[in-house]
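Next up is a structure, given as structure tokens.
Apart from one protein chain that is not included, each protein chain of the complex appears where it belongs.
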Amino acid sequence: MTQELTVGFVGLGGMGRAMAGNLVRAGHPVRVWNRSPGPVAELVAQGAEAASDLAGALDADVLFSMLADDRAVQPLLDPTLLAQARPGLVHVNMATVSVDFARRAAAAHADHGLGYVAAPVLGRPTAAEAGALTILAAGTPELLDRVDPLLAVLGRRTWRLGAEPHLANAQKIAANYLIACAIGAMSEAAALVDAVGGTPSDLIGIVTDSILPGPVHTGYGAMVAERRYEPAGFRAVLGLKDVNLALTAGAEANVPLPLGSVLRDGLLDAVAHGDGDKDWAVLAEVARRHAGLA
Amino acid sequence: MTQELTVGFVGLGGMGRAMAGNLVRAGHPVRVWNRSPGPVAELVAQGAEAASDLAGALDADVLFSMLADDRAVQPLLDPTLLAQARPGLVHVNMATVSVDFARRAAAAHADHGLGYVAAPVLGRPTAAEAGALTILAAGTPELLDRVDPLLAVLGRRTWRLGAEPHLANAQKIAANYLIACAIGAMSEAAALVDAVGGTPSDLIGIVTDSILPGPVHTGYGAMVAERRYEPAGFRAVLGLKDVNLALTAGAEANVPLPLGSVLRDGLLDAVAHGDGDKDWAVLAEVARRHAGLA
Amino acid sequence: MTQELTVGFVGLGGMGRAMAGNLVRAGHPVRVWNRSPGPVAELVAQGAEAASDLAGALDADVLFSMLADDRAVQPLLDPTLLAQARPGLVHVNMATVSVDFARRAAAAHADHGLGYVAAPVLGRPTAAEAGALTILAAGTPELLDRVDPLLAVLGRRTWRLGAEPHLANAQKIAANYLIACAIGAMSEAAALVDAVGGTPSDLIGIVTDSILPGPVHTGYGAMVAERRYEPAGFRAVLGLKDVNLALTAGAEANVPLPLGSVLRDGLLDAVAHGDGDKDWAVLAEVARRHAGLA
Partner (left out) sequence: MTQELTVGFVGLGGMGRAMAGNLVRAGHPVRVWNRSPGPVAELVAQGAEAASDLAGALDADVLFSMLADDRAVQPLLDPTLLAQARPGLVHVNMATVSVDFARRAAAAHADHGLGYVAAPVLGRPTAAEAGALTILAAGTPELLDRVDPLLAVLGRRTWRLGAEPHLANAQKIAANYLIACAIGAMSEAAALVDAVGGTPSDLIGIVTDSILPGPVHTGYGAMVAERRYEPAGFRAVLGLKDVNLALTAGAEANVPLPLGSVLRDGLLDAVAHGDGDKDWAVLAEVARRHAGLA
């Protein structure tokens, strides 16, 4: 049944490439489009079809997009483009965009009688390759039902977070906020332990072995403890973007987020010191510098 | 061999009672002392001996103390008392005390030729009963070797964190700091999700199912999502005490802890609103009030 | 000499009306334009000429604009409009706009061979009426020389802050930041004094009589002490806008402004509680609420 769905896929970065590949392998006709041609060729080699232009990717039953941020997705809201979409198209936007963008995107698609689903994900490229992403989806139940078989190819679990797409983005922004706070907390705590003569890696070992297990504390904790921020899993400039997404969503809803302001200041400090392209665990160096330890 | 060690135990609250009981059941002679008599009788019924006074508990090879805070442990540093201790006594202080107190306690014991080990724990009374605590120990290797069999009765794992006792306290304070930050982060994120129309329990479900599993996010996360802060697992006033332990240790070592200042202000706000005896997850209400949601 | 300069004036709010009137009284031909017609009629009665449209105000030697914010000034950057300006026009923008807007505005005028001077002011409408504003000006020396006689009509003193217009806006944003911090500080200090049983108006009396004289501490201090926030001298929503101007300028230059984050959170809290239209000294109520005093 789902075999009959034609899929467009826009945005073949580290995440999108893996996801599109999984859709191809699941037997779906997939029309891919990407700003740079390399990944397109790669996907075509796996069985995908290259769209001749962006509009070509919208000649589909379901359009997936996996792009960097609001600005990168903005062209997909162009009225001229949307007017060329296959009637009945459902756009599944998997990017981490702002709450405000999600609202505008939903409205733009509705204006053209098209469906819009927000489905940002938790998980790294390895999880994307394994089809093991955690998918945070929001949209009308009818649309979610329609795309559910495709999402099942991409992820281990799909959460349904409401009928309004922006609710999925809010949850994704909130989840990233929890990651940011965990990194900031480990950064400060490690500086404290170090300053009194203790060993930060013991702290990370203790908590990940007991009260705070899981990939965030294990992965970023190791970076904090070892003061190793390259290669970056997630760059500080992107972390700053994500913290700003939370602060902006908060400001629009009159929700002060004081922990987020501390993290934002720390990430600005990191960027000011030339560490914007290092992993955002480089917050640990900011905490150290403020304590005269760096 | 460890059977031959006579144990004193001071502080039979929810944690101490369970721990002393485990030592009794492991076959050690245990002399217990407590401010209020009820728990003493309970332990005697299990096979412990009641010390006639505080000094009686120090007539032992190893003294365990499990008290509330610096102030409660202070009487154990009294020179007159320490002078009455059995020669060679090792005091294992399992309380969450300040770094500064740990330094003073180690010095006071050294003045009387006594041993001092800091061994604060991670775990609730249920873990204490099950002998499944995580024990953060610091002291000279010789002393740690000596008390190790006893600690093995109390915990699932003993971490050795250095020769200076205060290092264990610093790690414990840092671990609690991570818990506090996690609660604060969930509180703010839940307020954000709620304010934009989403469901906080979804957020907690998503992250505990994926990136942030474990008891801190599961347990406190449920309280935050359900806005249920009683019965308290850990009261806000105690949480404030613990955050202050971190801030004070930081101040002594010139380590700014800006996230901790935010948490401290939030907990003061909670106490000012009469919520000091609720669980410290009541930080979620503070975040809600600041957003006009409460 | 300056008599020969024809002046356009756009934006006849509380400030602009008074300023345009002063230019008329100083003998300059003034062509006024405003979104709502009332103030135009008022100025015409004083001797000004009504421009038939916005472009009409640009048929002048010098264009003054006194508008609310970036968004309100944006139409003045319209290329079609700028193409209609009298050759050699110098636009003196007296609004508190963002550093980024100032850069874009300077570039837009340069594209059309027009001059651009940033000249935001310190002072209330009463100071505008008295021609006693403090003017923060930036632009090329040649342009500043040209408009100087006109600025002398409007203000008691003109500061020259550099050749690049955005520098004046940065100084204005920074000055407003100092005001915001002073209000926030008085708010917290007053809550502290009150909570221990003292009298906040004594605090304000003491400091304005000695170490912190001047209109900021006297004026806003009285509001804080008396808990009287209406009529608003400067509304909380505008204060939030100004603090955000500082935070945004800081973010663009990688300058963390942690005091500003605290103020921003406080103002969001005020708005969330329905106090957005009260004077921004309502920060005092936020501080009181957090202390359980309100």
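Details
Letters A, B and C mark the chains in the order given here, with residues in each chain numbered from 1 onward.
The rule is simple: contacts are C-beta pairs under 8 Å (C-beta built on N, C-alpha and C of every residue); 3 or more make two chains touch, one makes a residue touch a chain.
All figures in this text were calculated on a predicted structure; none of them were measured in a lab.
Listed by label, the shown chains that the missing chain touches in the whole complex are A, B, C. Residue C:A191 is the one among C:A191, C:M223, C:L238 or C:A272 that touches the chain not shown. Considering the full assembly, C:A170 is the residue among C:V7, C:A119, C:A170 or C:A284 that touches the omitted chain. Checked against the full complex, the one of A:D70, A:D269 or A:E285 touching the unshown chain is A:D269.
Residues 258, 265, 268-269, 272-274, 289-293 of chain A touch the missing chain (whole complex, contact as defined above).
Contact between chain C and the unshown chain involves residues 99, 122-123, 134, 136, 157, 159, 161-162, 164, 166-167, 170-171, 173-175, 177-179, 181-182, 184-186, 188-193, 195-199, 202-203, 205-207, 209-217, 246, 249-250, 253-260, 262, 265-266, 287, 290-293.
Residues of chain B in touch with the missing chain: 244, 250-251, 254-258, 261-262, 264-266, 268-269, 271-272.
The working rule: only the chains that are shown with their structure count from here on.
Of all chains in the assembly, those touching chain B and also chain C are A. The greatest centre-to-centre gap from chain C, using C-alpha centroids, is found for B.
Chain B and chain C have CA centres that are 54 Å apart. The mean-CA centres of chain A and chain B are about 37 angstrom from one another, to the nearest whole unit.
Taking each chain's centre as the mean of its C-alpha atoms, chain A lies 39 Å from chain C.
Residue positions 258, 265, 290-293 of chain B each touch two or more of the other chains.
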